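Only a single protein chain was left out; the remaining protein chains are all shown in position.
Our next item is subunit A:
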Amino acid sequence: MVRLITHNLLACHVKGCTSNNFPLQFRDVQIELREAEFNPDFLRGFMPKLEWKALVDASRQLGDTSLPPEVPEMLDDDFLKNLHHVLLEIHVEEGVMTCPNCRHEYPILNGIPNMLLAEHEIG
């Protein structure tokens, strides 16, 4: 269950890969929509942590265009509902995440990304 909320926090952790290692690029994805409980307080609290551009790009890539390219001034309910859907209800079930810098591939199987590194990649 890679949701965009975690994808937005996830950078590559291969040895020496410290710049331009975020966001990981999706490839060959299969997504599944699953409803989650709407919690506006949580979303408001989470807003400062988000990397907005990465989130919008990722959501467009997964076929959801409901988010505006810039963070709106007013966090109204409609916006929060869209944000809730993008962050918590889109699950990537299968696919690959690639680091834009070192090209390391993290495969996603059954909704669980494999973050294991080979011995020479451990920092």
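One rule holds for everything that comes next: a contact is a pair of C-beta atoms (placed from the backbone, for glycine too) under 8 Å apart; a residue touches a chain by one contact, two chains touch by 3 or more; residues count from 1.
Quick note on the criterion: contacts and distances are computed from a predicted model.
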UniProt protein name of the chain not shown, from "PITH domain-containing protein", "Exosome complex component RRP45", "S-adenosyl-L-methionine-dependent methyltransferase" or "Interleukin-22 receptor subunit alpha-2": "S-adenosyl-L-methionine-dependent methyltransferase"
Residue numbers in subunit A that touch the chain omitted from display: 1-3, 5-6, 8-13, 21-22, 36, 39, 41-42, 45-46, 49, 51, 88, 110-117, 119, 122-123
